[in-house]
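The block that comes next holds subunit A.
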Amino acid sequence: MKSLLNVSVGIITAAFLTMGSASADIKVGMITTLSGGGAGLGIDVRDGFMLAIKQSGRSDINVVIEDDQRKPDVAVKLADKMIQSEKVDVLTGIIWSNLAMAVVPSATAQGKFYLSPNAGPSVLAGKGCHENYFNVAWQNDNIHEAAGAYADGAGYKKTFILAPNYPAGKDALVGFKRYFKGQIAGEIYTKLGQTDYAAEIAQIRAAGADSVFFFLPGGMGIAFLKQYSGSGVDLPIVGPAFSFDQGILQAVGEAALGVVNTSQWNKDLDNPTNAAFVKSFKAEYGRLPSLYASQGFDTANLLISAVAKADVNNTDAFRAALKSADFDSTRGDFSFSSNHHPIQSIYAREVIKEGDIYTNKTISVALENHSNFYTQDCKM
Partner candidate 1 sequence: MTELVLATQNITKSFGSLIACDKVSIELKAREIHAIIGPNGAGKSTLISQICGTQKPDSGRVELLGQDITSKSAKDRALAGLGRTFQISQLAMEDTVLQNVMLGSLGKTGNPWKFIKPILTINELRDQAEYALERVGLIDDIHSETGTLSHGKKRQLEVAIALTLKPKVFIMDEPMAGLGIEGSKELTLLLDNLRNEAPILLVEHDMDAVFALADKISVLDYGRVIASDSVEGIKKNPIVQRAYLGEEA
Partner candidate 2 sequence: MMSERNINLLTLSLFVMIPVWAYMADEPFTITLMTRAAIFALAAVGLNLILGIGGFVSFGHAAFFGLGGYVMGILAWHAQNYSPLLEWPLLIEGTNSMPVIWLLSIILSALLALVIGAVSLKTSGVYFIMITLAFAQMMYYFSVSWSAYGGEDGMSIYVRNEFPGLNTLDPIQFYFLCLMLLLASLWLVSSLIKSPFGLALNAARQSPQRVQAVGLDIHRLQLFAFVVSGAITGLAGALFADLNRFVSPNMFSWQLSGEFIVFIIIGGVGRLFGPVVGALVFVGLEHFLGGISDFWHIYLGVILLLIVLFSKSGLIGLIAKKGGHHD
């Protein structure tokens, strides 16, 4: 706990020797969720990010970290602080789409770079895209598109789909349907923050479906899975990684075993960067890394690669350095599409038990070198 406190005290400077700096110091503002219900995601992003900074040994990258409490207005306030008071060059860290929508447009309009380690709302990929906005995680639809593709490939013909009634939930179902060719047995939008799914499960039971796709992030997903497994409905489930990731999986427990979920990363992905990342993350923080930690780690490495190539004050050169994505990602091949979102493979994983710990095993590639749907809407 003590180390956690130390890390979070305001300004953090990596106290390592410089590796010879061709460029001036760069200041990074990280706004992420560190308190309240969704804190786990933010903490993982932060820890992954700081691990990469530490490993780079660079002392010319200063990171300022603040807690947005998952409130949009607080995030906006912090962005103002980062820009006006801390005078950062680059912003990053936001977990939630709605907070990203509140912060990103005005930050990029003020000439700051924004590197998204998690949220990828469709607006920021399409009509609202910006040359200074780079998404290092995924466009929101991607993981769900992969789930649709997987369900299709697995031969499901009639799927019941559900998601919370908010924009990311709608993106999820649209994304799934984009790649699923079968029939939709039923489509439900649940209340955001709902924790009892008995009514929905009853509808699934009655719908005559052969499979279920759901997108319910955070506690909603835990609740759904527990209740689903106790309901006697035993249709196969497909879901995005968010409900099956390392942090949350232990809380779901047995109910998740065998479920197939889609993700652009898994800890068993076979590349040297990933192996080293998993090992060092475990050594540093004493827990297995999550999807979010890998995204934080990749975001930092992208930044480090750009800092090594160009001075942040030379905006065009720095942007080009970012765009080239010249870093070793934990996911293997990684490049940016024309609207600055990842082109990457998305995998199907299965939840297994390793000793006492629930975790995922990669079983197949759901979508190979996948870009996103909104490139043609983006005019930079």
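We take it that a contact is a pair of C-beta atoms (placed from the backbone, for glycine too) under 8 Å apart; a residue touches a chain by one contact, two chains touch by 3 or more; residues count from 1.
How were these picked? Simply put, all candidates are chains of the complex that A comes from, given by their letters.
Just so you know, these numbers come straight off a predicted model, no measurement behind them.
J.: Which candidate touches subunit A in this complex: 1 or 2?
T.: That would be candidate 2, which touches subunit A.
J.: Which of the residues in subunit A come into contact with candidate 2 in the complex?
T.: 4-5, 8-10, 34-35, 39, 66-67, 71-73, 76-77, 80-81, 84-85, 97-98, 101-102, 105-106, 109, 121, 128, 165-168, 170, 191-192
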